[in-house]
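See structure below.
Left out: one protein chain. Kept in place: all the others.
Then we have chain A:
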Amino acid sequence: MNLQAADFKARAKEALNDTQLQRAVPFVQDRLRSGRVQAAEALGNVEEWRELLSEIRMDTIDNLDSYLEQLAGNVRANGGHVHFASKAADAVSIVSRIAEENGARKIVKAKSMITEEIHLNKHLEEQGLSVIETDLGEYILQLAGEKPSHIISPALHKRRGEIAELFSQAAGRKLSEDTSELCAFAREHLREAFMEADIGITGCNFAVAESGTVVLVSNEGNARLTTSLPKIHIAIMGMERIVPTWNELDLALTMLTRSATGQKISVYVTGISGPRQAGDLDGPEQFHLIIVDNGRSDILATAYKEVLKCIRCGACMNVCPIYRHVGGHAYGSVYSGPIGAVLDPLLEGYETAKELPYASSLCGACTEVCPVKIPLHDLLIEHRKDEVEQGYTPQMEKMSFGAFGFMASHPAVYSKAAKIASAGTTLWAKDGYISGGPGLLAGWTAGRDLPQPAKQSFRDWWKEKGGARDE
């Protein structure tokens, strides 16, 4: 897909014409969402869990300062280094500095959305460092030069044939489409990378404040190798990815894996509380935690505060009908689906993301499944409200809704206007239906017919019946 396509609509159109995407996305979506439904049923009282987790997350966000302080203190006490990065660029330069100071050349990475958000790979590669993604999906995308299209299943849009081709190129020999052959190649190749790497970089699913522990959730085990083989481990986290104690972690993990894939728990849950201690058999010599703000503290004081509760489970995109039809790349940004439509404009501004809040029919499927009860579709309306106020919407639309407001508050004008509009549309009508016309009519009739307004409106019928009131 052409990621450079100017706007969401253009990218969406391309996606709609991409037959591979049209097959792959619904397939994966169906699998993940039915997994979530079964897990929710097995849990029984899922609504209570959601309520509880939502409260805990909100409370954590409301007291972020003190939890971050506690976390930082404990990481340091464990022998780790803590860095605060207020902007994406700061986070990147902290990583560069660590690499430079240690003369590092080779980096292995585990899957992490925050590193995508700060475009870490690009910057490190520009600096001459080699960066290898070790999550299978991310590795495929790295070879293809693409971005993830789903939080949990980053390469879901890729066909097996394409993967075989990419791997064959990397291997320098022809590989078949057989899954085990492809996996064997990746394993062999990545194992080498692990052994040679100077630095391992991971994200952080949750950081436990009370013990200064970074917790990683994965199904492939690559995160474990990334954190234990290289001499230096750098964990990068969004400042909101924090839980006060192991009790809250328990709850958050319970909901994260169930909401994401339907698993009771993922294959690996790794807790890292600092570098190797005297007497430890393995582990890195240095441990760095980079806590990234990148616009998050600005969100804290706004109506969008609740997005910070997000635990990046991807459940919202697994039920979203828009995501289902256009896939993740159409969003043109790091985060896709409903959470992306809410988050991207906050992180990047309306200048680049102003269409995303309209990429929703406001059906509410996302809000219904979100394990931390973020009112996603309401926040999309909030964005639209802000876009209207800040002048990002067309003048014509503004005038139309102005006129609507006036008519809707003047009943006599309203019913006259309805009559006139009804009569007017007959201009485009044929056999009782309209299949063309200007403005909003054009959008509607591009793919659908519109019935002609009825000859006698309900009001007129009611008046004729003699039942009028209030006139």
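Note that in this section a contact is a pair of C-beta atoms (placed from the backbone, for glycine too) under 8 Å apart; a residue touches a chain by one contact, two chains touch by 3 or more; residues count from 1.
We take it that contacts and distances are computed from a predicted model.
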item: Identity of the absent chain, which is to be given by its UniProt protein name, from "Membrane protein YhdT", "Fe-S oxidoreductase", "Fumarate reductase iron-sulfur subunit" or "histidine kinase"; value: "Fe-S oxidoreductase"
item: Touch criterion as defined above, residue of A:A12, A:I272 or A:V342 at the omitted chain; value: A:A12
item: Residue of A:F27, A:W246 or A:Y433 in touch with the missing chain, whole complex considered; value: A:Y433
item: Contact partner of the left-out chain, one of A:G161, A:G271 or A:G405; value: A:G405
item: Residues in chain A touching the chain absent from view; value: 9, 12-13, 16, 321-322, 325-326, 358-365, 367-368, 381, 383-388, 393, 397-398, 401-402, 404-409, 411, 414-415, 418, 421-422, 433, 435, 440-444, 446-451, 453-454, 456-459, 461-463, 467-471
